[in-house]
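Inspection log for the structure reproduced underneath, given as structure tokens.
Note that this complex is displayed minus one protein chain, with the remaining chains in position.
A, B and C label the chains in the order they appear, each numbered from 1.
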Amino acid sequence: MTHHRDGVRQRAQALVEHPRFQRLIIGVIIVNAITLGLEVNLHRVESAMAVLHLFDRIAIAVFVVEIVLRLTAYGWSFFRSAWSIFDLIIVIISLIPAAGALSVLRALRVLRVTRLFSTVASMRTIINALVGAIPAMTSIMLVMALLLYIGAVLAAGLFGSSFERQFGSLEHSMLTLFQLMTLDGWSAEIVGPVMDVYPWAWLFFIPYIIITSFAVLNLFIGVLMSNIEAEKQEHADARAINLEQRIEQLSQHVVELQRLIERRSRDS
Amino acid sequence: MTHHRDGVRQRAQALVEHPRFQRLIIGVIIVNAITLGLEVNLHRVESAMAVLHLFDRIAIAVFVVEIVLRLTAYGWSFFRSAWSIFDLIIVIISLIPAAGALSVLRALRVLRVTRLFSTVASMRTIINALVGAIPAMTSIMLVMALLLYIGAVLAAGLFGSSFERQFGSLEHSMLTLFQLMTLDGWSAEIVGPVMDVYPWAWLFFIPYIIITSFAVLNLFIGVLMSNIEAEKQEHADARAINLEQRIEQLSQHVVELQRLIERRSRDS
Amino acid sequence: MTHHRDGVRQRAQALVEHPRFQRLIIGVIIVNAITLGLEVNLHRVESAMAVLHLFDRIAIAVFVVEIVLRLTAYGWSFFRSAWSIFDLIIVIISLIPAAGALSVLRALRVLRVTRLFSTVASMRTIINALVGAIPAMTSIMLVMALLLYIGAVLAAGLFGSSFERQFGSLEHSMLTLFQLMTLDGWSAEIVGPVMDVYPWAWLFFIPYIIITSFAVLNLFIGVLMSNIEAEKQEHADARAINLEQRIEQLSQHVVELQRLIERRSRDS
Partner (left out) sequence: MTHHRDGVRQRAQALVEHPRFQRLIIGVIIVNAITLGLEVNLHRVESAMAVLHLFDRIAIAVFVVEIVLRLTAYGWSFFRSAWSIFDLIIVIISLIPAAGALSVLRALRVLRVTRLFSTVASMRTIINALVGAIPAMTSIMLVMALLLYIGAVLAAGLFGSSFERQFGSLEHSMLTLFQLMTLDGWSAEIVGPVMDVYPWAWLFFIPYIIITSFAVLNLFIGVLMSNIEAEKQEHADARAINLEQRIEQLSQHVVELQRLIERRSRDS
């Protein structure tokens, strides 16, 4: 019985790992991406939508079959890869019945296309590099989030009474300060109107802009550079260790030479 | 008497440095941050505000007790740490009675949350790194400030008579040129209208944009990079010195060997 | 007969490679650039246009003669240089009869000026450096394009029904999200209006802004830095290999010395 199971597992594995099978899956994802894009522009043409929906159902079917095959092939070790779990979640989201009312869930179908990130090797490398940079960013992100929170509460306390829309609630105040950080329309939309009521408001806004811009530039470039440097350091260290080992060998040669001469002088 | 004092000091120190005590302080800061945030959204709900104010008073009490304990524990050496002085100032600001009229002072209460920067170790590291980058930035900042000042006086002299709001006073002129430096709405809000009156105005604005953008990019990236490089250089230098010392030892070894043979040849 | 042809070819080559000839071509390109610029401002002054058109026709004639000469000089090997093919295409575009209706084709004449990039050596270096950075960018560009596509389909599905102009079709949705990525007017023109209808819309937009900004910064700086580092690494590796070889030689020297002594001690 387990014999039979192993046979099935091996055949599933052979199928799943076959280059043609993977190319088929990539093809289905791309076709599905295109049909989902076409749905946006043709959503009023009923005949076209019928065809596109058919394509969509075929794509879902293919994805479900693929996930079942991979689960058969790898068993529990399927769940050891973060990318596999990612694929599984995306497929499960696809299966949620998208009733007419839940247009949000229907829209989420396009997330299936993110499976290209997990299936195409070169993209997976890039995403891995991006995700790998996140841990080093977390405490920076926390500092930035805290600066945003403190600034938002402060701005709400200072200007909230006169600027209900921008600083009336904590959410709006944070959103307004996030806009300030991105420097988008900060003068005409935020600082200008506020300074008409509170002429000293620049004492809060200008330092806030300088500090956050400086912090973002400094911290992000710092982390990016130190990541790149760390890699290079390893290479340079390996080179230095290599040199040290060669010098070490040379030293041993000289020591042997010394012993040889000393022995000879004792012998003679 | 001093004996008794020392005993108190030691017990205070043991308490203050206990991980649980520090976690308690962090907890109080976070809860206080949340209550201050809630106050923004609930400032019209009187019953909620009563509870939030209670929380606020408890937090202040905890902070005062903590500072007194730390002063007891460390005495005058408390003032040797910049972070301690920072904490003390923040707590003193919290104690200023925030009368209804002084809404600004009430708003400043949220600055207490910045105590997270001094209390959470990983954040202290980041803030230290940011503050540590400031000295290298000061002369750059001075150059930028001077460029802003000169540009503001020049622009006020050139366009001030026709553009009272943007260039009518030194402050407004500096603010307008700061906006120009951040590239926010420079075309529609500043250069466009000015050029309608003075068609040659781009001769001032475009070079100003290019020079300040180039200076900011060049100087900041330059400083950031040279900071990172300096650290790395030390590492590389240490490695090189290590190699040099090994080669030096080896040379001495060979020289000794030479002397040994020479002595032997003299002896024989 | 082939003799005669070789003579023609050699004389053509001598002419084409003569510094004065190249300076003449650069001069014609620059004069043509100026006349094309003047045409923009004088397009209502008929007498001026007649002169400028004459200049234009002379420039085209010179370019055609130059290309024919280069084809004569180099034969099929002309097509081995990407820059030569670039020049040929630019000249062919120039020859398309620009009828009054096809103002687009008339406007494309200015592309001839890009021939400065291929003719002036220092510019060719810069363009080569830029083009050389493209291969390393392609998978990054693909990831960014995919993020844009997925975001556009998602945003069209979520907000398309209420915001026809911004998210009504796939093209407009992509254009709107590209605007979001450049942070231009994102608050007043995109996120603000959408949040008035869908207050939860920031849940989509703010992460999208943070992710794409982070990705652009991270990936582009990463690629730029690793290109620079790669060059430097080679230099450092060459230096390390040099040191290794010297130590290797020295080791062999010592080993020979050892053998010498051993032989001598056997001999004596």
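By definition in this document, a contact is a pair of C-beta atoms (placed from the backbone, for glycine too) under 8 Å apart; a residue touches a chain by one contact, two chains touch by 3 or more.
Quick caveat: nothing in here was measured; it's all calculated off a predicted structure.
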item: Listed residues C:A82, C:L95, C:I126 or C:V197, member touching the removed chain; value: C:I126
item: Subunit B residues that touch the omitted chain in the full complex; value: 139-140, 142-143, 146, 149-150, 152-154, 156-158, 160-161, 169-170, 173, 183-188, 191, 202, 206, 209, 214-215, 217-219, 221-222, 225-226, 229, 233, 236-237, 240, 243-244, 247-248, 250-251, 254-255, 257-258, 261-262, 265, 268
item: Interface with the undisplayed chain - residues on subunit C; value: 33, 36-38, 40-41, 103-104, 106-111, 113-114, 116-117, 122-123, 125-127, 129-130, 133, 137, 171, 175, 178-179, 182-185, 189, 220-221, 224-225, 228, 232, 235-236, 239, 242-243, 246-247, 249-250, 253-254, 256-257, 260-261, 264, 268
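The rule is simple: only the chains that are shown with their structure count from here on.
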item: Overall pattern in which the protein chains touch one another (line/ring/star/complete/other); value: line
item: Same-site or different-site touching of subunit A by its copy subunit B, using the half cut; value: different
item: Superposing rotation of subunit A relative to subunit C, computed on C-alpha atoms, to nearest 5°; value: 90
item: Intercentroid distance (Cα basis), subunit B paired with subunit A, Å; value: 28
item: Numbers and ranges of subunit C residues touching at least 2 other chains; value: none
